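Every protein chain of the complex appears in place save one, which is left out.
Take a look at chain A:
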């Protein structure tokens, strides 16, 4: 009982020596993991209701990314361009990069798409043409080695201004959907992120 005063320090770390900040962050991380979400109902639905606010908060290009499998959603603002690739960042410190409308990298999602070659898909979508092409998606494995998956793809016109992409390889296959506006821009797409996160829904808001 006389050791009662020690209880608070057994549950916390404080100080400024190397590593202390990290340990503090670890404890915060664990605590957050056990903190229930304050949002009632679907988080995706809640974020969709915030679209007008998100648009009002920035004049920059904006996308909304939904992870239906985990009921997660967030807004991403254009942060940087590098050649054909545009990277968008979120306030939750995640990022997603596109080659045209095609997702080619993510960070902060977990099991991230480290990089990808979109092949001729951006050009085909821009021209609203069907076609066949090769793509590559790359991930890290548990030992930080890059795993590249080449996939053979086929883009076909679908219903109501959509284009559907079928990709396959001995290791994975997926079906992406790109919904085009009358001006020919992809406004909404459902794209394969990877085996862990499955499909993402990407809404181009501006």
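For the reader, a short list of remarks on this structure follows.
Heads up, the rule we're going with is that a residue touches a chain if its C-beta (ideal position, glycine included) is under 8 Å from a C-beta of that chain, and two chains touch if they have at least 3 such contacts; residues count from 1.
Everything below uses one rule, namely that contacts and distances are computed from a predicted model.
This figure omits one chain of the complex; the name its UniProt record holds, of "YjbH domain-containing protein", "Maltose/maltodextrin transport system permease protein MalG", "4Fe-4S dicluster domain-containing protein" or "Solute:Na+ symporter, SSS family", is "YjbH domain-containing protein". Considering the whole complex, the residue from A:67, A:87 or A:191 that touches the absent chain is A:87.
Mapped onto chain A, the footprint of the missing chain covers residues 3, 6-7, 9-11, 13-23, 25-26, 29-30, 79-82, 85, 87, 89, 93-95, 97, 104-112, 114-115, 138-146, 148, 196.
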